[in-house]
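Removed: one protein chain of the complex. Kept in place: all other protein chains.
Up next, chain A:
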Amino acid sequence: MTTTIPRVARRRTTSRSTGRSGAAVIRPSFAWAVPATLFFVLFAVLPLVLVAVLSFTSWDGISSPEFVGVDNWKALIHDHTMIQSLWLSVVITVLGVVVQTPLSILLGVWAAGKQRNRAVLSAVYFVPLLLSATAVSVLWRALLDPNFGVPAQAKWLFGDGNLLGMQKSAIGVLVFVGAWQYTPFHTLIYQGATRAIPQVLYQAAAIDGAGTVRQFFHITLPQLRNTMITSMILMVVGGLTTFDTVLILTQGGPGTDTTISAYYMYQRAFKSFDFGGGSAIALVLVLVATIISLIVVRVSGYDKMRSTSEGL
């Protein structure tokens, strides 16, 4: 394997030097793509197709799946929990983006600087990302216990501490815990992107008399545009598939107040053993995530990949 790469490369140069035409000769054989394609087909395309097929069946996991036509889909349309769950997914995703983006931009830009304490604080700040989402949820669950956690000590702020017992505060907790864990990741992305901004821009701005704040709004932010979109798409996809925090913190409760689509899918398939209905929800989720990603890409012009370093 190790010898192949130089061999192919060498061949490429020789063929070019001998003047043989045709890119087809130069391009590495399709065989190179087979392993990756195979993995993708086996573990992504095939399951997706199977889920699509399952969504037209009634299957409890014991007997063989029974074809029921569009029954699952019809039921979904009239299922108010499903409609509510989509709405909740969108709310949690949007709140996640709104909370995490400004925070991670500010932190990322700060962490890209050359302050003395920067490295240490950045490292500390990175820790939440290293923990599993489940562990983080268990931790916050204990910290937010109304009788023995923080709310019991700060009644002026939390009232009776019924944070997970009411819809608004439960959503707030989910967004907060998500942000606590994933902001460091996006901070890291912004830190890298900020470092890549050419210093000449800042030097020129400084000569023109722009202060730190103006430099931030007129140089840093526009330069981070593409990074912002990358980070937002990651947040959207992550937000729509939020699962572990809901499972540990609220279990979709109170009632169905935080039953987001991904959790509802799990509930239907693996708690109620209705794999047909669960598959239909899964497909809806795939569709919604695809549409939202496409919209983000279109609206932002990400597909055109305009460079931010034009004229440099």
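The criterion applied here is as follows: contacts are C-beta pairs under 8 Å (C-beta built on N, C-alpha and C of every residue); 3 or more make two chains touch, one makes a residue touch a chain; residues count from 1.
Definition applied: contacts and distances are computed from a predicted model.
**Student:** There's a gap in the complex where one chain should be. From "Xylobiose-binding protein", "cysteine desulfurase", "Xanthine dehydrogenase family protein subunit M" or "Putative spermidine/putrescine transport system permease protein", what does UniProt name that chain?
**Tutor:** Spelling it out: the chain absent from the display is recorded in UniProt as "Xylobiose-binding protein".
**Student:** With the full complex in mind, choose from A:38, A:154, A:221 or A:287 the residue touching the hidden chain.
**Tutor:** Answer from the full complex: A:38 touches the omitted chain.
**Student:** Given the full complex, what residues of chain A touch the hidden partner chain?
**Tutor:** Counting only chain A, the missing chain is touched by 1, 4, 7-8, 11, 25, 28-29, 31-32, 34-35, 38-39, 42, 60-63, 138, 141-142, 144-148, 160-166, 250-256, 267, 270-274.
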